[in-house]
Structure formats: structure tokens, C-alpha cells
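Note that this complex is displayed minus one protein chain, with the remaining chains in position.
Chain lettering (A, B and C) follows the sequence in which the chains are written, and residue indices restart at 1 in each chain.
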Amino acid sequence: MKKIGVFVCWCGLNISRTVDIERVIKEVSRHPQVVVSTDYKYLCSEPGQNLIQKYVEENELGGLVVAACSPNMHELTFRSVAQRCGINPYLCEMTNIREQCSWVHDDREEATHKAIDLIIMTVEKVLRSDPLYSSTVPLTKKALVIGAGISGMESALDIANAGYEVSLVDKRPYIGGHMTQLSETFPTLDCAQCILTPKTAEVARHPNIKILPYSEVVEIKGYVGNFEAKIKRKATYVDWDKCTGCGICVEKCPQKTYSEFERGLKERKSIDIPFPQAVPFKVTIDKESCIYLKKNKCGVCAKICPAEAVDFQQQDTIIEEKFGAIVVATGFELLEGDDLAEYGYGKYKDILDGMQFERLNSSSGPTSGKILRPSDGKEPKELVFIQCAGSRDREKGVPYCSRICCMYTAKHARLYKQKVPDGQAYIFYMDIRAGGKGYEEFIYRSVDEGNILYLRGQVSKVFEEDGKLMVWGMDTLSSKKIEIAADMVVLANAMIPSQGSKLLASILKVGTDEHGFFQEAHPKLRPIESLTRGVFLAGCSQSPKDITDTVAQGSAAASKVMAMFSNDTIKVEPVVSLVKKEDCSGCFACEIACPYGAIEHEEYKGRQVAFVNAALCQGCGSCTVACRAGVVDLMGFSNKQILAEVEALLWK
Amino acid sequence: MEIVAFLCNWCSYAGADLAGTSRFKYPANIKVIRVPCSSRVNPTFILKALANGADGVMVSGCHPGDCHYTTGNYFTRRRLLLMKRLLEFTGVNPDRVHLYWISASEGTKFAEAVKEVVEKVGKLEKNPMSSIEGEIRYEKK
Amino acid sequence: MKYSYFPGCTLHEQSKSFNQSTLASSSALGIELEELKDWYCCGAVFPLRADDIMSLLSPVRTLIGAKKEGKDLVTLCAACYQVLKRTNYLILEDREKREKINNYLEEDYKGDVKVLHLLEVLRDNLGWLGLREKVSHPLSGLKVAPYYGCLLLRPAKEMTFDHPENPTIFEDFLKSLGCDVPDFPYKTECCGAYLGATAKDVVSQTVYNILHGAQKRKIGALIVSCPLCHYNLDFYQGELMKEKSELTPIPIFYFTQLLALALGLSTEVCHFEEHRIDPLPFLGVIK
Partner (left out) sequence: MEIKATLIRDELYKEIEERSDQKILNCYQCGKCSAGCPAVAFMSLPPHQVLRLLQIGSNEEVLRANSFWFCSSCFTCASRCPRSIDISKVMEALRFLLYRKGITPLSQDMLDEELEKDTPQQALVSLWKKST
């Protein structure tokens, strides 16, 4: 049996106020395997750590129990102390006598008793702990970035600039994401295209970046450091190597269809380049509306193309490649549909969403930047903006705040006033959330310059009457019901995860939150990592955020990838399941329980047995319970360890 | 009264920590064993606890759909349901075992849950196994 | 197609126009409505107080009566439909309340009767195309808008009748009869309901808003499925006409009256004599 040292921390008064530490160390020292039982004011401090080291050396301790705060706080700290003393880190365990004892109980007697019990439990656990060693696996130093919006591009550029190869995938036929659709950006009113196009150009010509537009990730196998991806390149029906982007085909194409880029404010041709600054500047045929692909007629583009680039026979192709790390940057969409029915959204032409209004404002947009009503082309003089359209609504829309609407609505109203000086903008808002550098100032400059009337309340109904849009709202500050006969209404629709996020999450085997955003490993301390090692999150795929934060997170994800790639191998956590193969019957019930596909089949003495791929295993232990024979065990949380804890707790 | 709680590391253990940082008080009868996921809780552990005299067992994991390991808590839910039926069949009051879903942000919920378990288990008779002569804790030095 | 039929007090007594046009057109369409042998007043309003169990007993008794007859239960009056459907929902969703209610009853009720509105029967069993085929006298040329009111639609989670903001079932019905159906945003606004006796001003105002809105859109007539909506829009319209010279008469029909006309049934079943605003001049424009 190993000799155990127990170290009890006072945490100043935090623990010592409620727990009688003197009594604890005395009681605990009666355990036969405990050779050291001592205390210190702050064990996590430098002298505290040195104290532990001194005792280890003097008493040749084989295991450590640190009774202090939560292991979520300092497990790493004390395990590295153990390592420094030459004790395997997994032979050091913490007993939580702060968060789960001294802070939640008032009675000194009860708290002291509980602390003693908890420490004895941990002692019994450590007595049954085995040393565990991290293993290493080789690593493919190549990154896959999914989504080529501003965060994906930022990520890709950073990784590429560090000298690693990147594949940048986007489902659209161009890179740049939603930012390509924006007119100006808050809080500086920088022209979005002007700050974006240098980046798209840089991405496109970077020797380390391979852009894969009009492509989707369809399968991911493998594990951190060694992902095997299948990427589908959707058929564009145009040979992009030949296409020069001259646009003759676009001009001659007789078929019009819905323009996603213009959000329906203008139609586009079936063969099209979405916008003049698109990268790559190549045409794509929309197979849903193309007359030739539907009815085998027309084909005028093929006849006219000087480069003979049109190829109606083109098929989807699959690329297979290995990557060491993945960055998910799949962005957002706006909430649409029946949830916004009371605002007449989708029913009346002059009720627009924020993105449509961006297009109206854009000098390359459907009205060349003039603010005109889609219904009759007239300039709106009374313009109502409705914030929180679907956001913060737990009944119909989404319960969360979409974070950017307060800012862009102020921007919209200000741009409107610049363009229509005799117009009046009204903004229905509930709270102004302008927590960002220069944001609050921006709001008030907008109020000042745009003469915006902010109305504090929500709108209940919008409908058409006498050629106007009747808005019934409330100003709760004056308690007056407000009726505005508006010429145009702009909704700040809630941001939701982009379509296909759920599917991608299941392909990547990472979690999503209840709204479908990708789930970060820890909301405070690990916001960039997903719950699957080697998969990182950036931008609005994780939660609604503005461009500034999106870019920052893109860079942060890149730095995580780069840190990984700076090593030649990758360390694998030893808290994994282990199969005792001589006793395994090969029923593979564990395989069903494993969410990571970590259970593999192995030949052992002429039969198939289960084998845990340690690189894939995340250490949940679900398989250990699924195993009928109990031959799968989890290292670090083994059956004998947990049972020893249970027994020790109930000793009389 | 002794109650053994198995808390998953990611949600419920963190929720219990939050109850601590927020100083929500709850009875001291509860002793926590940390497991990576609620699906690591082998029904054997619960039976062992009851056989050794625990008056109640609490198991808590992430909310369904929010499992850190994607699907672990679904297994827990099914296993515990079955387990409770087994307890009933063997004559053990299934009210000794309580399953909760408590997230890392639900400190209040954790404190309330503990109170609830203590109250419910308190209404049951003392676990008869607890009066059976158990193992000796350890030799006094 | 056989159904149990719950007419409710108003159809049973005052609104012969609604009841008889319903029975006549249903039988013309092969829908057999058999009046429940044993029914009670639904209570007209669904009890909104959490502790009001007593008011639920009478609708539950009616539902038990329907269960005994073993057929789905059809009703028309928006109030009856609301009370029966919400009661059923409560019985299904709220175990505690269910047990409390069943304590007062001779036999347990588990919420297993299906409560249907006649429009749902038309939509799901006949289909709008099927209905169109049965129409012998299309009402083409009539510009009619639906007036849903409140009780059929809200609360949507319990009623599950149609979308609470953008319902379309009445529109589909009217189009099947051959009517011209314009957009009418006031179709889901409240008519003032039972406030006539205690707060007449409210009803006058809401009815004015609805009628004025209809007039602006050149709507010739409105259809309803609620005797109280009918009364407010019809009776108060007569009152309003005395003061507001800008209003032109807009007849208010029960949807089954137009159904009967489109099926070529005799106008007698429509009991137009019950109307305050005479519908006959309007009907003259049928092409």
C-alpha cells in the first residue's frame, strides 16, 4: 500500500471559518495509510506548493490528497506539483471542501464531519489509483476551415501565415460570407466592401490556402490530429479553369430566378456571378431554375461562351483529404417565417429584414444605394424599425438576445437620414445593448445626427392600410399606444445558426446548444474549443456576435490550431476506457453506448473483441456500464476506485 | 441520514460548485462522488451504496440534449428507470433514488434538489442496512 | 361520415340561421351530424382561474356524453369550440387537474374525444377541391372576407385550429365556394365579445374599426363562425349606422349560410329574417 499525504487548505478564512481544520487533520491522521496529515493557509501559493514537496521528499509519499477548493479550480495545479515531486499526477486527487462544504453549510460540527468523510473517501480512492501516462499520436499539420465568412477567412489567413496549409470550404460559390452583403459597418461606418475585398483577395492568392467554394463537408472520420474528411464539390456546370468571368452568358441567359445575395429584392439570372467583387469571379449555374438542366432546352450560355467553359455534364465530385484540426465558422442566418407573422413579414413587400435593408443601402445593391420602397419605388418618408423581432421571445422566436441588432438598427436609421433628409426614423426597442468599444457613443451620435425617435416598447401588429403600413406599438415610457402609418418597416430579425449546422455538428460529432449553435467546451474559459478535441469554433457558428468579435474568435481559433501544429505529435489524455480483452465476449454493447466511435474491433485468440482507440475516447465511461460482463473500465474513475469511495463514505 | 450523490463533472458538479460560489445553503447529509458523466454511474454503485446503508442516492447529469458527451445522459435516464423498477421489485423503496438534470449554471437548482432529496428520503424509514454491523473503518493508530 | 353534433345554447335557441343552414348543408354534403342525446351548456367562457374546477365539469360531462356515442364531436360556435377543445387539452396535459375533475364525476374522462370544427371536417374529409365539385351555384363576384375573431384561434397551442396571425382555413373555404377573398387584417381583431351590456363603447369602437377596415377594402360581406361575433357585427352595425354616415351596410353571414347558398339549397334554411343588416341586396350581385 502506498503512503498517502493529506494536505488541508484553509483558503484563508474561506474553509477554516466553517471547518475545524485542526480536528480534520487529527481525525484523518488516524487512517493507517495516511502518514502525513497537515494544513496550510494557502496551499496553491508558492510556499504551499513547496510545503507539499518537502513532505513528499521527507516521507516518500506515494499518493497525495489535497483537500481544498473544487478540482475544477486547482486540480491541474496540484497534479503538476505531484509531477514535480516525482509522483504520477493521477495519484494526486483533490477533495472539494470549499465549494461543496464550507461555503454551503453553516453548522461547524456538520461541516467538519463532512470534510473528514470526504477526505477519507479520497484517500481510499487514491489508494486504488494507478499511475496513468499520456500517449502520443502523430499529427497532420493541415487545417480544414468550414465556412469562408469573415471569421473563417481570418482563421485561414492566420494559420496559413504561420506556414501551415489550409483548406477553406464554403457552401456558397464565393468567399466572404454575409459581410459581402453589408453596406457600411458600425461603429465607424466603414464601407464593408472596402475593408473586406482586400481580405478576400489575400485569401484567394495565398499559397497556403486552398479555397473550395460551392462545397460541403459530407463526412469526417478519425480523430484529433488525424481527421479524414470527405468534401463534396457541387457541380457548377461551368469549368472554372476555363471561365474568365466575362459575363456574356449572364447577359444572354433568358431565365430569371430568386437572388439569395439580394435577398429577393432583385432577380438574378440562372447562370450568374453573385456580385461584381465576387471571389472567385466565376459563373455558376443554378440547377433548380436552368432551362437546359430542367427541360433540356435553351443552352444559350454553352453556345455563346467564348471560352467553351459551360459543361452541362459536370457532376458533383468528392475530395478526400486528411487534416489535423478543424475550425467551424459556419455563421448565421436570419429567422424567417411564421414566427414573425404579427409583423406582416413575408406578406407585405415594404416590410424588410435587416439584411434586405443592407442591400437597399448598398451602392451595388438593387437600387444602387437609394432607399426606395420595393412595392412602388417611392422614397419612404416615415420609416419604422422594429428591434428584437423574434429575439428575446421565448414564446415564438428565440429566447436569446441577437446582440448586433441595437447597433445595426441605429446605423440603418442614421444612413437612412443621410439619404432621405426629410424622412423620419422611428425605432421600437426594449433595451439598448451597446456594450462595445465606441458603441454607446455611436448610438447617441446616430440619435443626434439622424434625429431618430426611439420608442421604448414592442410592436404588436403591422398591416397594410390605405397604401401605408399601419404599425401598432407601445411606448411604455409614456404608456401611450403608438400608431404609425409608415411607408416602410424594417425588422431586426433574430439571428439563428445557419442552415445545416445541426447536420454538420453530427458529422463532426460535436454538440450544439438548445438553439443549434455549436457548443463550446466551457462558456467562460474555453469558448474557442468544441467538446471534441481538435475541432475549434469561430464566429456566429458558436453564438451571435458582431464582426469585431467574430474576427477575434477567428484568430483565436487559428492560434489554437497553430499551438497544436507547433508539435510533431499530439498528447492523448489517459482518462480513457480500457477493455480486458481476455474476458471480452465480443457483444459490442459498448460500441452502441460510445458517442465517439472509439470502440474498435480487434482479433484476440481467434475471436473479435472490443478495443478502445485511446485517441478517440473522451473518457465518459458510458461503455463501462453498457458492458454486461464489466470488463470495460475507465482509467482514473475505475470501478474499484468509485466503489472504494462509496464504501469509505458509509463506514461506521 | 447519509445521501450519496453521483454528479457528472461537466454540468452537475459545476452546478454544485456554483451553488458554493453563490453561497446557497443546503443540508450536509449529501456527499458527492465526481464522475465524468452520469452514464458512468453503474447501477452497481447505487446498489452498493444502498447495501452499505446509504439512505438515499442522488444522480445528476446534464440536461437531456446537453450532455457533454452528446448522448450519455440518455443512457442514464433509461438505466435509472429500469433500476428503480428493479428496486421496487426487490422491496426497496424506489424513492431512495433520485435522478436530476442540473446544468453548470443552475446553482440554485442544485441546492433546491438537495433539499428535496433530503426531504423525500427523510420521510422514509432509516435504511435498515445501516444498522447492520459494517466493516470497521480502520484500525486506530 | 357520421359525427356527434354539439349545437350549444345559442344555436339551439336563437341562431336558427346558423343551426339550420349547417344541418341542411351538411346533409347535402353527406356529412351526418347527429345531435348529442345528452349535452349541457359549455359555460360559454373557458375558466381562466387556476382554482376554478367547477366550471370545467359541465364541458367534461358533454365530452363524456360524446365518448359514449363513440364518434368525433363536431361543433360550430366559436365559444363552444374553444371551451370544449381547451377542456380536452387541459384534461390531457394536466394530470393533477384531471384527477381533481374526475373526483367530481361518476365516471373518469381521459380526454379521448376528438373535438372538431365543421371547417376541419370539410377540409380533412371532403377536401377543398371536393367541396368545389359539390358547389352548384358558385358565389363568383362576391367579395367576401372571413372574420375569425378570437376564440377559434387563440391560444394557438391549445386550439391548434390555424395559425393565430395568418389563418387561411376560412379563405380556402370561401375560395372553394367561388368567392373573391381579399386581404383583411382585421380578421383576427376582437369584436368586443360580451362587453356589450357593461361596456357598450368598447363594442361600438371595435365593431366600427372592423367594419370601417372592411369598407376601405371594398369588402361586401363578412363571414363568421360565432353567434356573438355575428350579433356584435350585425346588431351594432345597425346602431352605428344611425350615427356614422360614412358607413355602408356590410351584411354578416354565418359561413354555413353561404355554404347552403352555394350548394343551391333553399334560402329558407338561412333564416335571413334574423339579420339586422339585410343581406339580400348584396346577394343580388351573384353572377
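Keep this in mind: contacts are C-beta pairs under 8 Å (C-beta built on N, C-alpha and C of every residue); 3 or more make two chains touch, one makes a residue touch a chain.
Quick caveat, the model's predicted, so the values are computed rather than measured.
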Chains still shown that are in contact with the chain withheld from the display: A, C
Which residue of C:63, C:101, C:118 or C:150 touches the chain not shown here: C:150
Residue touching the undisplayed chain, where the options are A:240, A:472, A:611 or A:651: A:472
Hidden-chain contact residue, picked from the options A:27, A:342 or A:464: A:342
Residue touching the undisplayed chain, where the options are C:193, C:270 or C:283: C:193
Residue ranges of chain A at the interface with the undisplayed chain: 342, 388, 392-397, 430, 456-461, 472-476, 479, 481-482
Touch list for chain C against the chain that is not drawn: 8-10, 13-15, 41, 43-45, 48-51, 55, 77, 79, 149-150, 153-156, 164, 188-190, 192-199, 201-202, 205-206, 226-228, 230-231, 235
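Note that only the chains that are shown with their structure count from here on.
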Pairwise touch network: line, ring, star, complete, or other: line
Distance-maximising chain from chain A - centres being C-alpha averages: C
Chain centre separation in whole Å, for chain B relative to chain A (CA means): 32
Distance from chain C to chain B - Cα centre to Cα centre, in angstrom: 54
Touching two or more other chains - residue numbers and ranges from chain C: none
Sequence positions of chain A contacting 2 or more other chains: none
Complex contacts: residues of chain B adjacent to chain A: 2, 4, 9, 13-14, 16-17, 19-21, 23-28, 31-37, 39-45, 48-49, 52-54, 65-72, 75, 79, 104-105, 111, 130, 134-141
Complex contacts: residues of chain C adjacent to chain A: 163-166, 183, 185, 213, 216
Contact set on chain A toward chain C in their complex: 338, 341-342, 344, 347, 461, 463-466, 470
